[in-house]
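The chains shown are only part of the set, and none of them has been moved.
As written, the chain order gives the labels A and B, with residue 1 at the start of each chain.
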């Protein structure tokens, strides 16, 4: 398998059936540097506009509609010493009348220590003087061209992936996206140095990264994205309200447990009913993200 | 402080301003045996009807409206060798059209090994032949008399607590409920041997327990329940949709971080935005439950 160092000359605010920027073979690895969510590069130069400018699309040979594109997130290295966040929780995550007393939300700078792999606020904030966070890099927005020739804003997400802002989409995680377009047409960007559940201020710590991913084609039809970490398998649903995102993820997990793990709906219900975990990816974007996660402990030997 | 061994002579399907079954002093401990959610005791005799028959109410001396009742869950010991679950995920946790193909949901028995502290299905289910779960006891339904003299079904929850079915409400956890009625009027029941996030089959593993709780009064006004484990603090919101439960829990956390940790809305936003965890308690009951959780690591010294 080849490794491609991909330097985009153009960035995209939609994920769709755009002309490929790179062709690779099934199983190849790509190393690429992403802009931050506002379109600034590691030198602080603005190279694109928001929202979430994407690198891509990457055409993967052999990927056909009905396949899955397997994306192994092999590594993420921060490439800049600063990141930014918004400073106040978004209006939709607090009780409506409480929005009245939220302060204005500003852009705030964080220092990133790339040796220690930690981050802290640049300017002191009362109460958080000693607040230092270990980095926990994750990809905020990535996926494949959607169905029907659609091109969808990188602000949101759907069956095709997109701006899920899910914390566990990180190095060591593998994710599968349902392929609609020939070549899959893979995009990525909007990487975070760290982020809480929900992305409730509207950002993680936004900065630039060098991301290494391996892209492979599987002849397997899925509806919603599926994933795997060292410990768990998970499915993702993207929608509003959160209830519906949870429904999508749960329905996808039932299909997966049936097709790959030999558990019919009753057996899967017994399992999930007592061991399932749900993770809130984002409750900020036009489509919220919920993951349905199961420890591989319960699936050994299946 | 005294320890009361409380044996109910009556059980309740509402949480409300009912005549106290027990009077205790602020700081006393109560040991009591709960029925399972269908009203059966440890001998398998039906002593009450569902839903979720509660032990109580317990009148705590000194508790006044505007106070908080602090409930320390000191211990939970299973008292029966069997539990039960429903066998299929509920219709509301899958995509609507998928409900058509769900099998009928039956009551299913689980064996509980009270030595090994584990549980497994009584009758073999294809695919789960070696499925053995460690016990993780939790209280499914507990709380205090609600405001306005209301009496609310133990099937649901609200600011007063109730049927939250939240996995972390377990031994080692402390929870505070907002007091509305004199004496608080504390109820508990519906204990589970284990349960996944969401309670998606409509039950955890329902069985009988001996529960030990310590009840204290704090002169502190809260709106939604708050909690603490060894590692985290958390707040709870109860509502549909899940989005709104998340709003309640987040608003309560902002109030708590301000009043007790000296973090104004901006500082709290910086913190929560990057480290918050959200747990889905239940997505089954008339009110869903979402917890907003923060590691105490970030609050040391505050």
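The working rule: a residue touches a chain if its C-beta (ideal position, glycine included) is under 8 Å from a C-beta of that chain, and two chains touch if they have at least 3 such contacts.
What you are looking at is a predicted structure, and each value in this text was computed from that prediction instead of being measured.
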Full complex stoichiometry in copies [only 2 chains shown in place]: 4
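The definition used in the following text is that only the chains that are shown with their structure count from here on.
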Chain centre separation (chain A, chain B; CA means) in Å: 32
Residue ranges of chain B touching chain A (in the complex, touch as defined): 85-89, 92-96, 98, 101-103, 108, 121, 125-128, 130-131, 133, 194-201, 203-205, 240-243, 246-248, 250-251, 254, 261-278, 280, 283, 288, 298, 301-302
